[in-house]
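Apart from one protein chain that is not included, each protein chain of the complex appears where it belongs.
Labels A, B and C are assigned to the chains in the order they are written; within every chain, residues are numbered from 1.
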Amino acid sequence: MIRVAIIGASGYTGAESIEIILRHPKAKLNYLTALPEECGSVGEIFGQFKGRCNLQIEPLDFDKLVGLADIVLCCLPHKVSMGFVPKLLDAGVKVIDFSADYRLKDTSVYEKFYNVKHTDTVNLKKSVFGLPELFRGQIKGKSLIANPGCFPTGALLAITPLLKRDIIETDSIIVNAITGSSGAGKNPSDKFHFPNMNENLFAYGVGSHRHTPEMEQVVAEIAGCDDVKILFQPHVGPFDRGIFSTVYCQPKGKVSNEELLKLYNDLYQVEPFVQICKNVPSIKDVVGTNYCHIFVACVKGKIVCFSAIDNLVKGASGQAVQNMNIIFGLEESLGLE
Amino acid sequence: MIRVAIIGASGYTGAESIEIILRHPKAKLNYLTALPEECGSVGEIFGQFKGRCNLQIEPLDFDKLVGLADIVLCCLPHKVSMGFVPKLLDAGVKVIDFSADYRLKDTSVYEKFYNVKHTDTVNLKKSVFGLPELFRGQIKGKSLIANPGCFPTGALLAITPLLKRDIIETDSIIVNAITGSSGAGKNPSDKFHFPNMNENLFAYGVGSHRHTPEMEQVVAEIAGCDDVKILFQPHVGPFDRGIFSTVYCQPKGKVSNEELLKLYNDLYQVEPFVQICKNVPSIKDVVGTNYCHIFVACVKGKIVCFSAIDNLVKGASGQAVQNMNIIFGLEESLGLE
Amino acid sequence: MIRVAIIGASGYTGAESIEIILRHPKAKLNYLTALPEECGSVGEIFGQFKGRCNLQIEPLDFDKLVGLADIVLCCLPHKVSMGFVPKLLDAGVKVIDFSADYRLKDTSVYEKFYNVKHTDTVNLKKSVFGLPELFRGQIKGKSLIANPGCFPTGALLAITPLLKRDIIETDSIIVNAITGSSGAGKNPSDKFHFPNMNENLFAYGVGSHRHTPEMEQVVAEIAGCDDVKILFQPHVGPFDRGIFSTVYCQPKGKVSNEELLKLYNDLYQVEPFVQICKNVPSIKDVVGTNYCHIFVACVKGKIVCFSAIDNLVKGASGQAVQNMNIIFGLEESLGLE
Partner (left out) sequence: MIRVAIIGASGYTGAESIEIILRHPKAKLNYLTALPEECGSVGEIFGQFKGRCNLQIEPLDFDKLVGLADIVLCCLPHKVSMGFVPKLLDAGVKVIDFSADYRLKDTSVYEKFYNVKHTDTVNLKKSVFGLPELFRGQIKGKSLIANPGCFPTGALLAITPLLKRDIIETDSIIVNAITGSSGAGKNPSDKFHFPNMNENLFAYGVGSHRHTPEMEQVVAEIAGCDDVKILFQPHVGPFDRGIFSTVYCQPKGKVSNEELLKLYNDLYQVEPFVQICKNVPSIKDVVGTNYCHIFVACVKGKIVCFSAIDNLVKGASGQAVQNMNIIFGLEESLGLE
């Protein structure tokens, strides 16, 4: 059994990780930590685990963790994570980090978008961007995985085949995405107060969302070019989970719907968690699963790609467990079907 | 034109009052106040009024208010209200108070449920419980109206005909009610954080909800007896507005559905805002209106009464304007149709 | 591996059964049937199974079924089920029936509530009401289980301890329940059209809901008395899943909250799927699980019991699998944790 610890277990990705590991046949929750004011029995902190999990969420005791865990799912916020990860790695514990701290290879980009100096550039260099469909080969056996952002996961899976075959311009990609409100995290706020968010929908982060450089970095890497520009516009709507991405791309030449469908089917047929649909996907079909549903079509001279994922599963905890399975040489879909 | 001021204009009942007064043909918003940190132009505080209302919400200036208002809709919280009302009345301004401070005639009951000493028993004695369908005659021309709680409005309208005809036991009434989440007010909290409240429903205030004594006081008054006991159990569900009340009563003798229907139709046919339905009402039919829809039936030896209201309209701001219309001798439904 | 067939697999309880059996370590989906017009690959009929299940839903071929299944989850509607069950039993296949056809032991009650003559009284006599917390001992090894209705499951679990200890009157129980809209089934209708049901809530089935006699039968059996009367009033609200039951009971004598809590904890401590809460439960805590969360309190001379279940899991497919586990001597919670 893989012994799993979760740091920052009291948030939504913590809860989803607990849910998945509880069902995993070859992994075992062994240690859960959170800020002192958010500790208690799992069943008290999260009512859905009452009777299902007898663990306590405790304030972090580093030595205890090292003795109890082979791998840590690190659900800490951006900037905080890089304060803990080096110590975990030094102690020989593997880390899947949910924050952005180990995703952006260019520290100047990181520092611009997160307004803080990167303090662990040594491990940053060794980290792998944990999108298995793109970087599976690099993930196996690694010690530090930067679990991708939820929006980049949905958008990148939607356009990867186009990039791999070099059939779209990389300097004019528009990613329009709509997320459920769990993306806002667990802390109450005016915008996400039920009577305000219910029956509402709005855009946010105009021109400034932190997932933009993440997408651009990966697109540049896949496409093998520097001239990458992505206009990423997120929206949030009145539902719990799911991200629907609509990506508008400029094709370099002519391509038919049939060719696109074949391209996507060919590339993704080996993937356990990507499904190419014959029509537009729906958020509800992927909620609670680690799947990404994709549809692609030529419209008015553009290629439009549609994808749907669960932001907390394929966009966070499910993908982390997928990465964990790869690291340890298990079947990739174990515990995720 | 009746000049209206709203104190505590920055909350949900404030906003709903603004909405209604803006449409009222014989009343005019003249002064709006809130706590300093919640002031600003109405269109900034409430996006729905952008371009529709040019007023500012300002910190309360008592002398300014007295010069600008014939009547105040006082949307302050319980306990705070009674600190302002005496001064308003002394200055000759009429008051419709949304808090509980002037609803409970027995100060010992007030003090038990609100954990504070009542500081304005003089005006408490003069106040009228502003449920027009029951106390219309006392409201006209009065200076201080205690606007009823939202739950008592729905429940009392549902059972009043039974009480007036003395056909139910008053010591075993069960009021089961479900409110939309705007009833929680505008301040964010864990329970009403969208990802927590959405797709959720729960009971609260078991045995302790403050609207219980309010219902019991009015039932005792209508029924003319002291032996009144109401088990009131509120629930909250994942929708913005509306209260659905299901009231279970023990009849004193036999009564048929036809007799009940006739009784309700007879009593309420003159009421502008009460509709007797031939089947169970729906919250959605009353949302945004000042109406109360009612259905009543005999079931298994009990009488079950169903009512639906909008908690912010008939349960708060609409009823306040209905009271205002009565006070000033206007047609009762003016601005509310 | 237990070989499972599902008849009537194209509805919501069919889908939920597929979901659960897919995860079950000792059961295997082997044959799925539906009406010819609702057949196709599982992933086409239910988008959420795309890539996760390669089975076809086929028109029923009786001989094929008998060769492929040890047990059938029979998700057919009331009245239809009893046309198929005798043949399945005769062929040696065990049956867990989701309809009401084998729940009501008194055929005159069945015939009154379902307006049809019962055509399989032989098997009706042998069937067991599949609420494991009450009838576990009778379920083991049986061939025909009548899977309980969703409302009876929630209500009966809430009051069973009171009945077993004989501390409430059985002739004046009021069950007020609110279900999510999946309870209406998969067929579109005006009432459940999204723009009508969203932001709505209403009561239905006043005095006539078919789950009433089911509750009364079981209460009579537990309490060992005939004088049973339950006023059951269902409501439906704007959410997918879950039933919140609020049950009002008349105690025979005095009882304290502490005694009630102890009674519930004592009775239910061995139950894998019942959790006694220290405060009111929430629907969201049980959605997607087979758990029933219960709270009980004395209020104004009554005992009020609150319970929350997922109507499609503990109220249908999860409970069916729990029964299946018991029949086959597996650990009761297998595949349901």
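Note that in this section a contact is a pair of C-beta atoms (placed from the backbone, for glycine too) under 8 Å apart; a residue touches a chain by one contact, two chains touch by 3 or more.
What you see is a predicted model; the values in this text were computed from it and never measured.
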item	value
Residue in contact with the excluded chain [from A:Phe62, A:Tyr114 or A:Tyr248]	A:Tyr248
Identified contact with the non-displayed chain, of B:Gly51, B:Gly253 or B:Gly329	B:Gly51
On chain B, residues whose C-beta touches the chain left out of the figure	22-23, 25, 43, 47-48, 50-52, 199, 272-273, 275, 277, 281-282, 284-289, 291, 293, 337
Residues of chain C (touch criterion as defined above) contacting the omitted chain	12, 180-182, 184, 186-190, 192-195, 197-199, 238-240
Chain A residues touching the omitted chain (full complex)	174, 176, 178, 180, 196, 198-204, 206-207, 229-231, 233, 235, 237-242, 244, 246, 248, 280-284, 287, 295, 297-302, 304, 306, 308
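Following the convention adopted for this analysis, only the chains that are shown with their structure count from here on.
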item	value
Chain centroid nearest the full-protein CA centroid	C
Furthest chain, CA centroid comparison against chain B	A
Rounded Å distance, chain B centre to chain C centre (Cα mean)	39
Computed distance of Cα centres, chain C from chain A, in Å	37
Per-residue multi-chain contacts in chain C, two or more chains	199, 281-282, 284, 287
